[in-house]
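With one protein chain removed, the remaining protein chains of the complex are shown where they sit.
For subunit A:
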Amino acid sequence: MNRRGFLATASGAVLAAPFLTRTTLAAEPRVRLRELYNNDMSFTEFATENEGIRVAIEGFMAPPLKADSSFYVLTNRPMAVCPFCSDAAEWPNDILAVYAQRVVNVIPFNVKIITRGTLSLGTYTDPELGFVSRVRLMDAVQERA
């Protein structure tokens, strides 16, 4: 079994789906983060059709807002922190909030990852962090791509 299969199966145990096979995982819809949004920031057909379903999204883990958290933000490109950009204090529009199953082991911001979780659409404000998101992955697990 390769590393990806091992990690997915291991996470599957926590998902109460302990007997997931690689064949099952391969059927899981997998897209890049940008395929959730249109240019006008409306949701794509893929996003609306897969709401409530487990999907795999490729992206990059932004530096976490707080340590030892199960929450992080997935970005479409590495979250370069430009000191001279006027949006330095702003998140890009095309992000995905991720609520992982466990406290996240931080992966460097410029390493591509795959996050698997249940797609949730609609504006939501995190009661603890105050973070407002339009789209989320719940019960997520992540690995390097």
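We take it that a contact is a pair of C-beta atoms (placed from the backbone, for glycine too) under 8 Å apart; a residue touches a chain by one contact, two chains touch by 3 or more; residues count from 1.
Criterion: contacts and distances are computed from a predicted model.
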Task: Hidden subunit of the complex - UniProt protein name among "Alkaline phosphatase", "ABC transporter ATP-binding protein", "Multiple resistance and pH homeostasis protein B" or "Potassium-transporting ATPase KdpC subunit" - done: "Alkaline phosphatase"
Open item on the list: I'm checking contacts with the chain that's been left out. Which of A:N76, A:T115 or A:S133 qualifies?
Closed with: A:N76
Task: Contacts of subunit A with the absent chain, listed as residue ranges - done: 32, 34, 39-41, 76-78, 80-87, 90, 94, 108-111
